[in-house]
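Selected chains from the complex are presented in situ; the others are not included.
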Amino acid sequence: MDREQLDLESARVMFLRVSDAMVASKDLLTELDRAIGDSDHGIGMARGFEAVRRELERPPFGSVGALLHCIGTALLRSMGGASGAVFGTLFRGGGARLHDERALTSAALARFLEDGLEAVQARGGARTGDKTMVDALEPAARAARARAGEPLARALPAVAEAARLGVERTRDLVARMGKARTLGERALGHVDPGAASVHLILRAMAEFVSA
Amino acid sequence: MNRIFNDPDLVVEDMLRGWLQVHSDLVAAAENRRVVRHVRAPIAGKVGVVTGGGSGHEPAFLGYVGDGLVDAVAVGEIFSSPTAKSFFDAFKAADAGKGVACLYGNYAGDNMNVKMAMKMAEKEGIRVRTVVANDDVPSAPRSDREKRRGVAGEILMWKVGGARAAMGGSLDEVITAAQKAIDSCRSIGIGLSACTIPAVGKPNFEIKDGEMEVGIGHHGEPGIKVVKTTSANAMADLMLETVLPDLPFEAGMEVAVLLSGLGATPIMELYILQARVAEILASRGIQISRHFVGNYFTSLDMMGVTLTVMKLDDELKACLAYPCRSVGMTVEG
C-alpha cells in the first residue's frame, strides 16, 4: 500500500509505533552512548518516548503541528539531558509552521525536518560534521525536500535511508560537541547515539507507512 | 554490580524521598518534584541562587541547598541535565523579586535547558543571569576556555555566589562575584576506576587495573592521557603541573584547595594526597588559606579524585569565610 499521506489519526498511531520502537531501542542506544558518552542516551530516549506514548493516547490533535508540538513537549518535559533539549526542539521547532496542516504529507515531512534542523542548530549550535544528531538530521531533511512531491510511503524510506547513511558517516568523525569531544580519535569507529536515534525514529515512521 | 536500589529507573525518585525526609529542617520539595528548594525559599530581600545538574554526583547538586548557599536546585536523572521546566521551576522557587543567579556547569544539556528555562522565565518577568562553570583544565586548551567543563570548582562558585547573595548583594553583584570565583578556579580529575549507572548495570567505560585516566570528567569523560598508576605524590604532582600554570598560580598568592573524592575513594587517601598538594604549594610560595577535603562532588561509585585550586582575593576570602549551612558544606559563623 503506497500511502500518499497520513491523516492525523494515522499520524498519531504512527508516532505511537515510533514511541514503541524508541522504548525498545533503550539498550541499543545506551550501548552506543556507553562507547563514547555517559551511557544515559537510551535511558533518556526511552523515558521520553514513554511520556510521548502517554500523551498520544489522548487524541484528537487539530493539526500536524499540534501533534509534533505535543510530542516535542512530552520529550522536553520528561527527558532532560542534551537529547531532551535537542529532540524536544526538533519536534516543537519542526511543527511550528505546520499548524494548518491536517495531514502529514511528504511536503509537511520536509518542512518538519528542515525547520526542526534549524531549531536544533539554533538551540545547540551544532553544525554538520560535529558528530551529533545533526549529521543524521541534515541529510534526512535534504532527502525529504528532494522527495517532497512524492507519496509519503515512497519518501519516508528514502529519508530514513539518508539518515542511516548520515549515522554511518559519524563513525569517521571526531566529536566537536558534547561528552564525546574529549575522546578525540578514540571516538572514531563509533556512531553518534543521537544520530542513531534520528534514524530509528525515521525508520519506524517508514515502516509504519510501508506496512 | 552489587548496589543499593529498587527500580533502577526510579533511583532519583527514591533518593529524593529519603533526602527530603532526612533534611526536612533544611530543604523541601517544590511543586515540581524535581526541584529541591531551601525550606524558606524564596527568601525575601535576597537574590535567588539556583543551580542544577544530573544526579549521581551527590552531595552535589542538591546537597548545597542551604543557608548562605543555593536556594533551589533542578534535579536531573543520573548524569543527565534537568529539564528546562525544572530549571524554570527552580528559578520560580528561588525568586524573591530580586532576580535569580543561575550558576551551573558547562555541559551541552545544561546549557540548552537553562537557555530554554530563561525564555520561560522572561515571559513571567523573572530576571535570570547565569555564570557557567568551566574550571576543568584538561577538557580544552586554554585558548578554548569556554569549551571547558565545570567540575568541583562549581562548589566554590556556589559558595561565593551564595555568600554574596546572603550579604545582600544585587543580582549583578552576585553574578560578578560568582564569575570571579569560577575564573579563579582551575581543576583536574584523575580516574582510578569506572562508575556504573544502576539502570545500565555495567561500567560506563573502562579503566584497566594498573592504569589511571588523567583529566577524567565527572561522567567519565576521557582526559589528557591514560598512564600507569603512580604513587599518591606523583599523582598530586601531575595534577598540580596541569592546574598551576593554567591560571597561572604564582608565588605570593593565597589559594583555597578543594580535593574531592569521586565516590569510592577512601577518605584516608584524600588526605594522603592533600599532604603532598600542600607541600608542593608551600614550596612554590603559594599559601593555602582554606582546605576542603572530602566527598564534595562525586560520580556514583567511581574511584578517583578531583583537585581544584582557587586564587583568592579579599572579596573571595570574605565570601568563603561567610557562614553557610548545608548537607555538603557548612562554614560556621
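By written order: A and B. Residues from 1 in each chain.
Simple rule for what comes next: a residue touches a chain if its C-beta (ideal position, glycine included) is under 8 Å from a C-beta of that chain, and two chains touch if they have at least 3 such contacts.
What you see is a predicted model, and the numbers here were worked out from it, not measured in a lab.
Engineer: State, as a formula, how the whole complex in this structure file is made up of the labelled chain kinds.
Structural biologist: Whole-complex stoichiometry, label by label: A x2, B x2.
Everything below uses one rule, namely that only the chains that are shown with their structure count from here on.
Engineer: So how far apart, in whole Å, are chain A and chain B when each is placed at the average of its C-alpha atoms?
Structural biologist: 32
Engineer: In the complex of these two chains, what residues of chain B are touching chain A?
Structural biologist: 9, 54, 76-86, 107-109, 111-113, 115-116, 138-140, 147, 197, 199-200, 202, 204-205, 215, 217, 219-223
Engineer: In the complex formed with chain B, which residues of chain A make contact?
Structural biologist: So the residues of chain A touching chain B come out as 30, 34, 37-40, 43-44, 47, 76-86, 89, 123-124, 177-179, 181-184, 186.
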